[in-house]
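A single protein chain has been omitted from the complex, and every remaining protein chain is retained in its original position.
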Amino acid sequence: MNELSRWTLALGAATFVAASSHAAHAADSVVIGDIDDMSGVYADVEGAGGVEAINMAIADFGGTVLGRKITVLSADHQNKPDIGASKFREWADQQGVNLVLGGSNTGVSIAMAKVAAVKKVPFIVIGAGGASLTNEDCTAYSVHYVYDTTALANGTATAMVNAGNKTWFYLTADYAFGTQLQDAAAKVVEAHGGRNLGAVRVPLGAADFSSFLLQAQASGAQVLGLANAGTDFSNSLKAANEFGITRTMKPAALLAFLTDIHSLGLKTAQGLYLTTAWYWDLDEQTRAFAGRFFARIKRQPTMDQAGAYSATLTYLKAVKAAATTDADRVMAQLKKEKINDMFTQGGYIRADGAMIHQMYVMQVKTPQESKYPWDYYKVVRKMSGEEAFGPLTGRCPLAPK
Amino acid sequence: MSTILGIPVPVILGQLTLGLVNGSFYALLSLGLAVIFGLMGVVNFAHGAFYTLGAFAALLGLQHLGINYWVALLLAPLAVGLLGVLVERLLLRHLYGLDPLYGLLLTFGLALIVEGSLHQVFGASGQSYPVPESLSGALNLHFMFLPLYRAWVILASVVVCFSTWFVIERTRLGATLRAATENAPLLQAFGVNVPLLVAATYGGGVALAALAGVLASPVVLVNSHMGTELVIVVFAVVVIGGMGSILGAIVSGLVLGVVEGFTKVIYPEASNIVVFVIMALVLILRPAGLFGRE
Partner (left out) sequence: MRATIVLYVLLGVLALSLPWLGVYPVFLMKLLCFAMFACAYNLLLGFGRMLSFGHAAFFGFAAYVTSWLITAHGAGPATAALCGMAVAALLGVVIGGLAIRRRGIYFAMITLALGQLVYFVCLEAPFTGGENGLQGVPRGTLFGLLPLRSDRVMYYLVLAAFVAVFMFIRRVVHSPFGHVLRAIRENETRAISLGYDINRYKLLAFVLSAALSGLAGSLNSLVLGFATLSDVQQSASGEVILMTLLGGTGTFFGPVVGAAIVITLQEYLSDVVGGWVTAIIGVIFVACVLSFRRGIVGEIEALRLRRTRPGAAGPAAHA
């Protein structure tokens, strides 16, 4: 190789080094990171609204903690475990992040939890459902905040089987969350005297559900168990209507958010049973929060967005109480206190990381029953945290039975 | 309920029908690819991107200009076709005479630009396009409820495909096109404006892709990635059918859609890869493709 190209190369290398080395973040601010699905199937459930909720929590807390400024970082993991894990690691190595929130995708959250354990950074999972996060995939630094597949199944599946819908066939999103939700629902169905006739696995974000729905219909089951979420859920339900599947099978919304019902419309969604951790219209406190949120985002908050607010507030309170951002001491503090805010009363974080709090089984109102915008749910049953999340399974090494 | 291979006949028929719907899209898209390749020797990697653009044109036309489905069916391919002509004149033209791999690479880059921009502006999750009123509802075929719209898709694709084939193989315009593939300079000496013909061909092939996109918008969610994986399957279809053959592309597309549907019933896990496996087999046994002329 000749002179000119070699010197150019050397110069290029030097420039490159200069450009890519940068100092880590100033150690005097508390850094809160949100890694979530900002543009994909779950973007409306938490996404940008979640970041807004985090900012609201910081403002309500006072804007600073232990005399230090609070910085918020946000990133889009695009539902890819490698992006989520890499971003988490990079923020831990380069930005000195003190808390990471988010997730919204069980596969990505499991990957991030593993990084949290290695880098010793508290990680509060909002929006991802897989119960394995507090079982096989539990770590000393992860907290599972809003809901999990066990609670969802205990709520919705129980309600439907008890109402006489005994045989089930599942349309399952083919990744950690879908399979765990299907398993949890299947267990509940059998425990209550029902039968599981089979399942079909659908890629996440599939564009066309028709062939999978035909397979479901061929099974002859009474219930179409939709073990998916976000736009997957709304699209599969719409397609089921289009193909006349709902004439012979009852859809079970194993996970549905307020935003899904909003996009489907009450005409399509009426009568659906679903389980939720929080609803904007429950009481004065929830309505107050929802009103402030609505003013900024122009939609009512989902349980995930409310959860992000509560989790941020809870973390900041724990940091203040522990008088440090040291991960181990903050985690110990988090597992000590009771949580009382607009999200939950008497909630607490268990040894395996699960945040135990009440869950509500809801039924979607008919168009006639709904009196004002976003008036979508009526409460069927309120479950205590212990009933919803069940006892410790012993599968998490941190929390033996 | 009677069964074949232990599977109820209605289930098989249902999946085959859906397979025919998918096959219609494969046929339309491979037709456009075959036309462009046949005339220009260019493998249009951007075909999926133009398909996506057609769908977005219909969606945006509806949302912002109130253009209804039927008008979009005409306007969107026209608009995208014009864009195709621009692409050919401004970009592709520079690569003739070079290794054809550069054409492939250029269109690959184009696909990145189009899909990346769409992703950035519209996000990754799709938007739904409503089925036109006149085509809503379903046909009760006893073994399944077939939404009327999907029956329309099959009909429209078959009609367009065979009309295009007819024009190319049986009319004077088609003969001129085919002459241009054989000996362009000679044709130009006869006074035919070959560069214009080439540009129009690229625009036409791309317009076919856009038409497929409009047809697809009520069926799938309109999103920036709808063309990406589809175009790879379509490439395999074209290899199976034989790269220069128009009829080969159409027939292979339809047949492979049905085969895929059948695979979904008997061995669902393989349905994604069955087309590629068949392609591998065809390559071993008959490298020119089933209808190929090499």
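Going in written order, the chains are labelled A and B, and every chain counts its residues from 1.
Basically, contacts are C-beta pairs under 8 Å (C-beta built on N, C-alpha and C of every residue); 3 or more make two chains touch, one makes a residue touch a chain.
Everything quoted here is computed from the prediction, not taken from an experiment.
Participant: Could you tell me which of A:Ala85, A:Ala157 or A:Ala290 touches the chain that is not displayed?
Facilitator: A:Ala85
Participant: So one chain is hidden, and I want to know which residue out of B:Ile7, B:Val71 or B:Leu105 touches that hidden chain in the complete assembly.
Facilitator: Going through B:Ile7, B:Val71 or B:Leu105 one by one, B:Leu105 is the residue touching the chain not shown.
Participant: What is the set of subunit B residues that contact the non-displayed chain in the whole complex?
Facilitator: 43, 91, 94-95, 99-102, 104-106, 108-117, 119-120, 228-229, 232-233, 235-236, 238-239, 243, 269, 272-273, 276-277, 279-280, 283-284, 287
Participant: I need the residue numbers on subunit A that touch the omitted chain, in ascending order.
Facilitator: For subunit A, the residues touching the absent chain are 1-10, 12-14, 16-17, 19-23, 39, 76, 80-83, 85-86, 89-90, 93-94, 107, 110-111, 114-115, 174-176, 203-204.
Heads up, the rule we're going with is that only the chains that are shown with their structure count from here on.
Participant: Write out the stretch or stretches of subunit B touching subunit A in their complex.
Facilitator: 8, 10-11, 14-15, 18, 119, 123-126, 128, 131, 138, 144-145, 147, 150, 219-221, 223, 226, 261, 264-265, 268
Participant: Mind pulling up the subunit A residues that touch subunit B in the complex?
Facilitator: Residue list for subunit A touching subunit B: 39-41, 43, 78, 200, 205, 207-208, 210-211, 214-215, 217-218, 230-231, 235, 238, 242-244.
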